[in-house]
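The structure that follows is given in the form of structure tokens.
With one protein chain withheld, the remaining protein chains of the complex are depicted in position.
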Amino acid sequence: MRALGIIALWVVGLFLLAIVPIPREGLLAYVKPLLLLIAIVYSIYRISNGMMPRYRSTGQLLWQMTYIGICGFVLFFLVAPLIAVIPLSFTSKAFLNFTPEMLNFDPAGYSIRWYKIMVGDCSDAVVTTVCGDKWKIGAWNSLLIGLTATFLATVLGTLAAIGLTRPNVPGRKLITAFMISPLIVPLIITAASLFFFFAKVNLIATFAGVVLAHTVLGLPFVVITVTATLSSFDHNLMRAAESLGGGAWKNFRQVMLPLIMPGVISGALFAFITSFDEVVIIIFMGGADQLTLPKQMWSGIRQEISPTILAVATILVILSVVMLTTVELLRRRSERIRGISPA
Amino acid sequence: MSDATAPNQPLMTSDGRLLKDALQQSLRRSKLKALGLISIPFLFLVIVFAMPVFNLLVKSVDDNLINEVLPRTFAIYEDWDGTELPGEAHYEAMFLDLTGAEGIQIGKASTRMNYDKSKWKSLIKKSARKFKNIESGPYKEVMIKTDKKWGDITFWQSLGSMKDPYTFGYYLNAVDLRYNHDKSVTAQPENRRIYKMLWGRTLLVSLIVTVLCLILAYPVSHLLATLPLRYSNLLMICVLMPFWTSLLVRIVAWMIMLQQNGVVNDALVHNGLLDDENRLAMMYNFTGTIIVMTQILLPFMILPIYSVMRTISPNYMKAAQNLGASPALAFLKVYMPLTVPGVGAGVILVFIVAIGYYITPELVGGKDGQLIGNQIAYHLKSSLNWGLASAMGVMLLAGILILYWCYDKIVGIDNMRMG
Partner (left out) sequence: MSAQPAIRFDKVQKSYDGEVLVVKDLNLDIAKGEFLTMLGPSGSGKTTCLMMLAGFETATNGDIFLNDRRINDVAPSKRGIGMVFQNYALFPHMTVAENLAFPLEVRKMSKSETESRIKRALDMVELSGFASRRPLQLSGGQQQRVAVARALVLDHEVVLMDEPLGALDKQLREQMQYEIKHIHENLGITAVYVTHDQAEALTMSDRIAVFDDGVIQQLSSPEDLYERPENSFVAQFIGENNKLVGTVKAESNGVSDVEVPGAGTVRAKTVNTQGIGGDTLLSIRPERVHINPESGALENTMTGKVEELIYLGDHIRTRMSVAGNDEFIVKVPNTQRQSMLKVGESATIGFQTEACRALDV
């Protein structure tokens, strides 16, 4: 934990160093970038050196520094854009970059007006920005479609996984491959196929059509996670339950389901987030009544990006962290239940 | 299998049945139970997924539209030798077909005919209107009088390639080829050749993204797999957070980073590394597509490589060093070969996902970052050339299924794990 504190201090230090303005002319203009470079290289050196045994050669140290440098860059590359969104969503201006006021930590540079606009409170809206209930409606529709599709996908996927993990299933591999294929087939192809097909049965621009399509997309995740959980499930437990005279449903409810619950919930979360984030299907066959959050974002991005989108994005980033933490905790819990790893 | 000491008497159960039969029967019951459980989701997927995809396949070769409108014309089309203008019978058939069909059908068919030969649409549109005032023949003369094009033999010849109710024409179009009227294959005219370039670009982008992901993922996966768990769990959040974040959010985030007045350009200018006039163009072009797709797909590369690396016992590296190999050599000769399964899985997974990408290039690709997925969407939504869209979709799907099969061979679908 102490090491983490030091790392955090370093990051903050580097960040502050990076935003200090420099004069355009003269020697000073070169001092800051140089200082920044030295600070970064020194941090990499400290981390690398700490990880190496004393008998390392200089060549090995340089290698290690390159390695740590690349790893640091990649992790930065992965999260930096997402992190950058958060402070920007609190801008008081209608621009999508850091204003001088924000960099100087001037309170006037920050505001929550874009969050207000997001929830439909238009008191702070400027003339040029669109303000209305669209985000609220979108969120509500996304939630509704997501939950319905998740429910269907979870029930169907769990059924399939239980069937597939029973002994003596003919053509198990082929069926599994088929069940997972919606994950592999590009969304644009799925969208095209369903578009033509649903047109024939009048499901275009209907709630049911979107839900069915999202169920198809979510199903593979449930199959995968529940199958994985079941692969370490001791089938003797079910035999024992049967020998104790329980009926099939009772045994499933009271013996199997509690044990595979973490896998089921993980799968459901994956299915939900898939539906909640889904863009392609919805823009191909969602009607005006199926305005979801991604669809609203899509049109927002294509027309003109206002910081309102950043406010939505911030909420979604936080949501993703919550989701991933939940899945991680569930995974650990499931391992603990099955005695794979101690606590 | 069985050995020589097996008794000649077949084994029986206590109630006198053949043991083999009894086993078979109980096996069958268990099979039926399993299939019963699978059947509901299986049927669901067949109806809502497999059948629509099959329908796409049918659509990509379906060319019945013109046949529905011009049944009489096509019935006697074979009688014509194709060297000079056809006789009165053909003109009469054409006249009756065009006056007999519904306007909406004629419109669709003529659009389709226009894909093969331009001006068909305008000719039919004009003629259909004027034919209403014509009472009787001889049709050949009257029709040519209505529009000179009816006297142009190339229009009659072009019908030859439309006669078949099934066509591979869309597939040919998807690779910049087309049928001549005599069903021989030639290249599209120069100005209509774009698809080969698009397929090439799609492959190129997928390849670049895959290679970049591999280069970036390998060291990070190694770091995550070798660090003590409490540190690696923390760093893992950096990998999983983008994985769980909405695609559109990530794209928005990159727009903010990479645009002309974005964070990266601002930071570079601010720190004196770049002049204000020379801001880098990193968005709405090829570079943007590559950068954003790499970041989006990176977790798909890191996770499988990481999970394989995690299972490689650190003792292998220790043993190699104990046997005299330098750390570098031990890594090259012992560690790397053991990571091949993870690398294979990651590479195929990323390539499969990249090749079908649509949203990302649409939003950040600008003009020279568009991929085949965008073209499919264009034909689906804007040009309404659904046959071509289907054909391109089916080709893409075929390529992906081959890769999926390879993935199964290398990793096994059963081993697919999430998160």
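Each chain gets a letter, A and B, in the order it is written, and its residues are counted from 1.
By our rule, a contact is a pair of C-beta atoms (placed from the backbone, for glycine too) under 8 Å apart; a residue touches a chain by one contact, two chains touch by 3 or more.
Everything numeric here is computed off the predicted structure, so don't read it as measured data.
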Across B:Thr83, B:Asn133 or B:Asn315, the one contacting the chain not displayed is B:Asn315
Subunit B positions in touch with the non-displayed chain are 313, 315-316, 318-327, 329-330, 333-334, 337-338
Subunit A positions in touch with the non-displayed chain are 53-55
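In this text, only the chains that are shown with their structure count from here on.
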Subunit A to subunit B, mean C-alpha position gap in Å, rounds to 24
Per the touch rule, the subunit A residues reaching subunit B in their complex are 4, 18-19, 21-22, 24, 29-30, 32-33, 36, 60, 63, 67-68, 70-71, 74-75, 77-82, 84-85, 88, 95-98, 156-157, 159-160, 162-164, 166-170, 173, 175-182, 184-198, 212-213, 215-216, 219, 221, 223-225, 227-228, 266, 270, 273, 276-277, 279-280, 284, 294, 297-298, 301-302, 305, 309-310, 312-313, 316-317, 320-321, 323-324, 327-328, 331
In the complex, the residues of subunit B that touch subunit A are 27, 30-31, 33-38, 40-42, 44-45, 48-53, 55-56, 59, 216-217, 219-220, 222-223, 234-235, 237-257, 259, 261-263, 266-267, 270-273, 295, 298-299, 327-328, 352-353, 355-359, 363, 373, 376-377, 380-381, 386, 389-390, 393, 396-397, 400-401, 404, 408, 413-414, 416-419
